[in-house]
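Subset of chains shown; positions unchanged.
Naming follows writing order (A and B), and every chain is counted from residue 1.
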Amino acid sequence: MIIKLERLEVQSRKDMEMIDITSQIESVLTRSGLQNGLVLVMTTHTSSGIVVTEGVECLERDLLAHLERLAPKEPPPGTYHYWHNRFLDFDGRLGFNAGDHLKSILGGVQCLLPVEDGSLTRGGRQRVYFVEYDGPLARTVLIQMLGEGA
Amino acid sequence: MIIKLERLEVQSRKDMEMIDITSQIESVLTRSGLQNGLVLVMTTHTSSGIVVTEGVECLERDLLAHLERLAPKEPPPGTYHYWHNRFLDFDGRLGFNAGDHLKSILGGVQCLLPVEDGSLTRGGRQRVYFVEYDGPLARTVLIQMLGEGA
């Protein structure tokens, strides 16, 4: 039985950004020697996410724009407010990213992919994205492989 | 150790439709011989999803209607637009289903169920649905079993 846990470092360059990490996951998988089993991909940050969807630039823009519509960084004037947007004693600074935590929850923080004969099994159009909602930041993604080797 | 990956073919008959695949997953599980472990259920298409919820027809209608409210096929007149709704060179056709990709991301594309003594372990009201957002189409769902046999 193979059980290996790797860390992938991802550097986001914008406030919000979708970063396709599929080929990096495939490289980690190949190095692991796993032939059949599972790969878990999980962000370790609560204002970022992991999303599986089609890999086209226009859709990347739509996803980020639509999550901003559904969970905006600033509520529309005269509506609600976020409780998290206040001074946080334990942090010594203003909390200001409630909307980004909400995006993370709506879009999800992990995915699990089957591995068959050493390859990720996924649909022809499915790509795995790290999604930054509160960048730019240096981020860590966990990649765990579990199953059998050759 | 048992690791088996099966494909389930699902034919949707409508533009949007919830199809309960719980008993089909159970049949695949029984044939696999898995006694204890996990079953991963994952759609391979980026305009469809996998959802675990209560199995009643009225709720199926509510889920589809509500995801259409949250991520409509056409944005309300005079508001935003989708970048994906344009001619896609790589596809040779109009992209027109941005809202359906968004529904897929919001509702999720996979679930994982524990297996105990050869049976799916789930709540008494939990059913596993394949959710079509952009049909009718012939679709493929991955079912992977991992664990121990008898």
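The working rule: contacts are C-beta pairs under 8 Å (C-beta built on N, C-alpha and C of every residue); 3 or more make two chains touch, one makes a residue touch a chain.
It should be emphasised that the depicted structure is a prediction, and the values quoted were computed from it without experimental measurement.
This structure file shows 2 copies of a single chain, while the whole complex it describes contains 3 copies.
One rule holds for everything that comes next: only the chains that are shown with their structure count from here on.
Centre-to-centre separation of chain A and chain B, using mean CA positions: 20 Å. Across the complex, chain A meets chain B through its residues 1, 36-38, 51-54, 56, 58-59, 61-63, 65-66, 69-70, 106-108, 111-114, 116, 121-126, 146-148. Contact residues of chain B toward chain A in the complex are 1, 3, 5, 40, 42-46, 70-71, 80, 82-84, 86, 88, 90, 95, 98, 101-102, 104-106, 108-110, 112, 140, 142, 144, 146.
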